[in-house]
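In this view, the complex is presented without one of its protein chains, the others remaining in place.
Here is chain A:
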């Protein structure tokens, strides 16, 4: 009763938004769709929420076919689009009330489900939705998507444009909702959020690169990974790019994530090379790959 997707393709004219996508989301799973802007995440969400029709392939949501049983799906899923899509001129409470009413329920009936989230915005319940901060808007949108007790929840980039504290809170809420048996499909461009999902799919240019648990995906990283830092970041990248043994480099905060063509790596000669390039304070340490590293590696 989760989500099944088999061989879904969709193109807009010349552009292939999705090419032959297949994967399943198990019931009660928190599944992440990770990929950059334009990867096809929103298109997939719209196909699953029956807003778009795929060119090819089948999909079911909560056991219903997205094409033939679209009415049943619309009754039983919660959808939070990527763009803030509530009524800006209605207050927090009026918005929630409206969505409860059109799904044929009331706030009181399902209050326990939204309680954790709603208590945080309740002090502002008489404020117009358009005047809320980014984080509060997302909490309200989540409350509205949840108020009818959906079986499956679709969240399209719910944390984009939200501050780090609110993002963390938001993910804690998703974890709690998952415990209540709701299947959640969430998309995000933030790799650090991927680690919080049960399983993730890495998606780019309409293709799925890999599907697995975050840990497994990280363990698939093919080579030992090193953090390299020096006093001059720009020079460091420049020098490593020109180094004959470099397999991949990827700036990561104050470090450069580096893999070497050789196995094992010759740390000493690398250091000598960098010193010869005029760099000082050189540090080379082994580190654990992240999902971002894997993504960059797979996307190559």
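Convention: a residue touches a chain if its C-beta (ideal position, glycine included) is under 8 Å from a C-beta of that chain, and two chains touch if they have at least 3 such contacts; residues count from 1.
The rule is simple: contacts and distances are computed from a predicted model.
For the chain that is left out, the UniProt protein name among "Cytochrome c oxidase subunit 2", "Rieske (2Fe-2S) protein", "ABC transporter permease" or "Ring-1,2-phenylacetyl-CoA epoxidase subunit PaaD" is "ABC transporter permease". In the complete complex, the residue from A:89, A:109 or A:238 that touches the missing chain is A:89. Touching the missing chain, out of A:77, A:200 or A:270, is residue A:77. Screening A:52, A:155 or A:184 for touch with the missing chain picks out A:52. With the whole complex as reference, residues 46, 49-53, 70-71, 74-75, 77, 79, 81, 83-90, 94, 97-99, 101-104, 144 of chain A touch the missing chain.
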